[in-house]
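What follows is one structure encoded as C-alpha cells, with my remarks underneath.
A single protein chain has been omitted; all remaining protein chains appear in their positions.
Our next item is subunit A:
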Amino acid sequence: MSTLNRDLLLSLSAAGHNEKLSKMSETIEEKIKSYRTAPFDARFPNTNQTRNCFQNYLDYHRCNKALSATDQDVAPCDWYQRVYKSLCPMSWVSKWDEAIESGSFPGKI
C-alpha cells in the first residue's frame, strides 16, 4: 500500500510539468474553440495591421519549430494560425508558404 502511494507520488511529480503544459494547452484549446476573431493586440494599436499579420505568421512557424524541437504537443500554435488567417490576405499567406517551401522566406523563423 505504501509503495503504491510512493509510486503514485513519484509519477505525479514527474507528470507535474507535463500536467502544467497540458493545462496550458487545455486553456488554449478552449480559447481556440471559442475563437471569433483576432483579439486586440497592444503591440499594433493603429489602423495598419500589416505587421500584426506578419508577426502572427512568424510566431506560428516559430512556435511549431520550438515545440516540435522539444517533442511537445504543437496544438497551442494553432492560436497563431487562426489569428493570421483572420488578419492576412490569402495571397500573402500563399506567397509566404511558397517562399518557405522554396527556402527563400525573408523572415527569421
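Everything that follows uses one rule, which is that contacts are C-beta pairs under 8 Å (C-beta built on N, C-alpha and C of every residue); 3 or more make two chains touch, one makes a residue touch a chain; residues count from 1.
Here is the rule we go by: contacts and distances are computed from a predicted model.
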{"item": "Among \"Nicotinamide phosphoribosyltransferase\", \"Dynein regulatory complex subunit 5\", \"Cytochrome c oxidase subunit NDUFA4\" or \"Acyl carrier protein\", UniProt-listed name of the chain not shown", "value": "\"Cytochrome c oxidase subunit NDUFA4\""}
{"item": "Contact set of subunit A toward the excluded chain (per top definition)", "value": "24-25, 28, 31, 39-40, 42-46, 51, 55, 59, 62-63, 66-67, 76-77, 79-80, 108"}
